[in-house]
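Moving on to chain A:
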Amino acid sequence: MDPILSIRNLTKRFGGLTAVNKVSWDIYPGEVVGLLGDNGAGKSTLIKCVSGVYAADEGEIYFAGKRTNYQRPIDARREGIETIYQDLALANNLDVGANIFLGREVKRSYLGGLIKTLDERKMLTESETALNSLEIHFPTLTQPIESLSGGQRQAVAIARAVYWDARLMIMDEPTNNLGVPEQQKVLELIRKLRDQGVPVILITHTLPDVFAVADRLMVMHRGRKVTEKTTAQTNTQELVQYMVGALDDTKVN
Partner candidate 1 sequence: MTRKHVIVALAAAALATAAGAASAADKIKIGFLPGVVDPFYQVMQIGVEKAAKELGIEVVTQVPPTWGVEAQTPILNAMVARGDLNYIITAPTDKEQMVAPLQAALDAGIKVITVDTFLGDGDYVNGPVKFPISYIGSDNVEGGRISARGLAKAIGGKGKVYINSTNPNVSSVEGREQGFKEVMAKEYPDIKVIGPDYNLDDQNKATQQTAAVIEQNADLAGVFGTNVFSAQGAGAAVVNAGLGGKVQVVAYDATLAAIESLNKGDVSLVLAQKPFDMGYMAVQFAAADAAGVTSLPKRVQTGFAIIDKDNVKDPNYSRFIYKAQ
Partner candidate 2 sequence: MADTAKIRFEAAGPGGKWGRGREILFRLSRLWAWVFLGLMIAFFVVAVPVYNGGSVNFLTVRNSQNILVAITPVLLLGLGQTFVIISAGIDLSVGWVMSLASVVSALAVRAAFNAGVPLFWSVVISFLAAVAAAGIVGFFNGVIIAKLKVPAFIVTLGMSFIVRGLGLLWSENTTVIGLPPGIRAYGNEALFYFIRGEGGGFYFFAPPEISGDMLRRMDRILPYPVVITAVVVAIAMFILRKTQFGRHTYAIGGNVEAALRAGIPVDRRIIQIYMLSAVTAGIGGFVSTLRYTAGSAVIGDPLLLSSIAAVIIGGVSLFGGAGTITGTVIGALIIAVLTTGLVMLNVDAFWQFIVVGAVVIIAVLIDQSRDLIIGRRKPGRA
């Protein structure tokens, strides 16, 4: 099977600091892969190079076999790379349907295209379908989402990404700031995504999450990839050692 995402020798510098240092990594369809590392390890920067926020200084990224050259995040999104950042990027004053269709609103034309109005009914029914496909149930879809809990808003962000046919989902610390029951629900959603064939890159500090849902994982330290394993092959203590730099597979001779 060919990888859906292929990163080759990626390097990104900010001035004198090398945030990402010759990282190579492959992601295959239908898997959940954890991306671990301490603060400053370069996880966010790597991901932002993939999703079009940054342009890499060296190396290549291949998505679905094609070399990528994204100038802006929206270019990556058009290809199907959806990123859910920590702050979710949802409009709290709008309802679920409005958020799922944010920027991609469905319109109805009148007078031969002279007047275009929002097709609110269509957006609502489509939203319900999207949520149902992930088996998410909200009591009401027409209140502004600021009234929802953190986990519910995560669900909306995930549903939005799924609706627009994400071919690769990147999630940055999705269970931060959530209570335990909600964390479980989010993890359940991640499993459903994998079941639907959507690969997920999960950036997280929460090692139990990795063991709960991830098939494989990669650890970064100071900008370099230091190990890549399947979750079954490792345990918490070992991972911590990799994260702090005590262990490093690339330095093993």
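A quick word on the picks: all candidates are chains of the complex that A comes from, given by their letters.
Keep in mind that, in the parts below, a contact is a pair of C-beta atoms (placed from the backbone, for glycine too) under 8 Å apart; a residue touches a chain by one contact, two chains touch by 3 or more; residues count from 1.
Note that the structure is a prediction, hence the values are computed from the model and not measured.
Touch between chain A and the candidates 1 or 2 in this complex is found for 2 only.
Remark: chain A residues 73-74, 77, 85-94, 98, 102-105, 107, 116-118, 134-140, 143, 146-155, 176-178, 185, 188-189, 191 touch candidate 2 in the complex.
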